[in-house]
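Below are the structure tokens for one structure; questions will follow.
The complex appears here minus one protein chain, its other protein chains still in place.
This part shows chain A:
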Amino acid sequence: MGSNPVTWLGSPVFPKAAKAALADTQLRRNLRKATHTIRDKRTRVVSELPDWEELRRAGEAIKDDVLSNLDTYLERIEAAVTARGGVVHWARDAREANEIVLRLAREAGTDEVVKVKSMATAEIGLNEALEAGGIRAIETDLAELIVQLGHDRPSHILVPAIHRNRSEIKEIFQREMAEKPVSDEPRELAEAARRHLRRKFLSAKVAVSGANFGVADTGSIVVVESEGNGRMCLTLPEVLITVMGIEKLVPTWQDLEVFLQLLPRSSTAERMNPYTSVWTGVTPGDGPQQFHLVLLDNGRTDALADRVGRQALRCIRCSACLNVCPVYERTGGQAYGSVYPGPIGAILSPQLVNDMHDKQAASLPYASSLCGACYEVCPVRINIPEVLVHLRAEAVEAKGRTPESVGMAALGWLFADARRYENAQKVGSLARHLAPSGRISSLPWPGSKWTSTRDVPTPPAESFRTWWRRNRG
């Protein structure tokens, strides 16, 4: 791998990792149960809203506005946060962000920080960097705690321990906790996590969080969560450090009315998640009296420069695309070798790494059957298949080789059990992407200003249609 910790050092290319994951039948059972549960729930709560498609279009447009004026909005949030008593830091890359957080934690005179689940800090390998600097980072989200105590890696954006079932979690807790859970009932395991973390919360001096949204106009930061561990971290410590990717902005407070509807229903498949916290700088007498906002680039500006790929920066990390992906369901998240697995990982991780000579990153755009299910559920309408195709072409170009040798043009082995390939009917949606001329000239879904500017060549790879014809018989 390159210098960007978004992909894990020493991870095998996707096809290799996927083959190993496929052999693990327990893993496949856990994943299948979990992804099907949540996708069915999502369908139900989404169908409750008569204006869902309008919300998606607004969400897409708001995020495109943010991206096309990103410099303006970043300067605006910086001014707003500063005016309300916060301190804004800028970080070019993972190393710089980690140094900032380490320095701030040291200045606060602590050797321990509590953490709210955050993709940005996972992406930059913050915990390891703090550890190396003599500061312990304690994950407080239940799933992150399971991963941390299991000395494991995350496999899902929303539920990083989705690959573990209750009895595996009980074993991890029994091994690692002073007060051991007595059964594998989810209620008892949640109670064990409460006991384990309670004192930490009540005495922590420094907390580190990510951010779901930052409002450019007002400087308000939003964290969406379920367990109350987020509220604990955001409320009780004296110092709060928030690491936020530069693309996480919305222009105005009003814009949140769109995302506070899109995110919970796409993510946990609820009408609303249990807790959403919003704070602006420092409020005297309420919450942390020192607030630091770290604005993180780490490859995002490289993605922004790619006219087709930049739409990946609209992502609000809801994880809906993972839960509907037939490839993810079979391989699990760890096979992607990155904190961002599934369809979004397949387009975001290689762009953040920005080095198609990195074999592992270059194999990720092949981790898809291009069935299109991810695009259909994405609350900000990211055309993931389009970006996959575009990145495959880049990977091929970089290698000067055939896509087969890059990775996995043919996913046939992944779906060897064709009867269980329940998304077969989705194949039609790919056919609609591909014009007979072999160019993707006009995409079937309107609205993407980014992509209508030029023709996108279809990859010189075996198309999914030919793969399908060859493999289904």
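Points worth noting:
Here is the rule we use: a contact is a pair of C-beta atoms (placed from the backbone, for glycine too) under 8 Å apart; a residue touches a chain by one contact, two chains touch by 3 or more; residues count from 1.
Convention: contacts and distances are computed from a predicted model.
Missing from the rendering is one chain, named in UniProt as "Lactate utilization protein C" (options: "NADPH-dependent glutamate synthase", "ABC transporter permease", "Lactate utilization protein C" or "NADH-quinone oxidoreductase subunit B").
Among A:Gly10, A:Pro50 or A:Gly109, only A:Pro50 touches the chain that is left out of the view. Residue positions on chain A in contact with the hidden chain: 30, 33-34, 37-38, 50-51, 54-55, 57-58, 61-62, 64-65, 67-71, 74-75, 84, 89-92, 96, 140-143, 146, 159, 161-162, 165-166, 169, 186-187, 189-191, 193-194, 197-198, 201-202, 215, 218-220, 226-229, 231-232, 235-236, 246, 253-254, 256-258, 260-261, 268, 270-281, 283, 285-287, 295, 297, 301-302, 304-305, 307, 310, 447, 449-450, 453, in rising order.
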